[in-house]
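A single protein chain has been omitted; all remaining protein chains appear in their positions.
== chain A ==
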Amino acid sequence: MERLLSKDEKRFKKASILFVGLFAVIVFSPFVLIAICSISSTESLISKGYSFFPKSLSLDAYLYMWAQGKVILRAYGVSLFVTIVGTATSLVITPMLAYPLSRKDFRLRGLFTFLVFFTLLFNGGVVPSYIMWTRVFSLKNTIWALILPTYLMNGFNVLLVKNYFERSIPRDLIEAAQIDGANEWTIFSKIMVPLSVPVLATIGLFTGLAYWNDWINGLYYISDPSLYGIQQLLIRILNNIAFLRSGAAASVVGNMVISLPGESIRMALAVIGILPILIVFPLLQKYFIKGIVIGAIKG
């Protein structure tokens, strides 16, 4: 139903659309800048700097990356592996812990819920964690250092899934299954998980993003370049552009010789780093927004 708007309301509506649109463009413009810089020619970047309006364009950065692709592909592979293994494991152990906590007849429920909850209030800080992971578990320079510390499971997600189990899945369903002789694992895997896809998709999305974007575990635990993820590779290259150059100063693409296009390649790498997110996000925006809202309301 179209309601009648007063003049003042119409004006506010127009101003809002204009303002929101204009600001969206400003917020988005840094992405445009790095995309343009990644295809600007070296001479343009040296004389004009990183500009929205380069003098001339060139695909050298991408050609060079293509030719020297091994380093980048490897880092992509590491990030992908860490993200998939970490997120998948998290999506198994988080609901597995949440399910018993949601069962009113589970005697240890109170104690376990408190153990999960207390991790949200207090933590021992970085130093003991670092010493434990490196000295006790010898995680330094292993792929597990990128998967195990911090991100594998968090108390907040456990409580989120527990609340979902309690509120959205009828108790009768569990009782009926029990009468039919289903064991706990069957109830968990055949009833609880399939009925909680929305909340699991949401926490999976947040966990996946956390793994893909993580660079702090790499900073603390990884010094071996063969274990660099994409974020860590980006840090290394921002500090030292020559890191990309494995051996020769110039690279041969077909019959062209391309020397390292130092200024544009940084931005090309940033583009490559964001690309997977740009591709996946529009499909998952709905879950992301849902996640922000449930996360904020019952924190």
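In this text, a contact is a pair of C-beta atoms (placed from the backbone, for glycine too) under 8 Å apart; a residue touches a chain by one contact, two chains touch by 3 or more; residues count from 1.
The rule we apply is simple: contacts and distances are computed from a predicted model.
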Per UniProt record, missing subunit out of "ABC transporter permease subunit", "Lactate utilization protein B", "NADH-quinone oxidoreductase subunit K" or "DMSO reductase anchor subunit (DmsC)" is "ABC transporter permease subunit"
Where A:115, A:143 or A:195 are the choices, the one touching the absent chain is A:115
Those residues of chain A that touch the unshown chain are 6, 8-9, 11-13, 15-17, 19-21, 23-25, 27-28, 30-31, 33-34, 37, 45-46, 48-52, 92-94, 96-97, 99-101, 103, 105-108, 112, 115-117, 119-132, 135, 148-150, 152-153, 155, 158, 183-185, 188, 209, 212-216, 219-220, 231, 234-235, 238-239, 263, 266-267, 269-270, 273-274, 277-278, 281-282, 285, 288-289, 292-293, 296-299
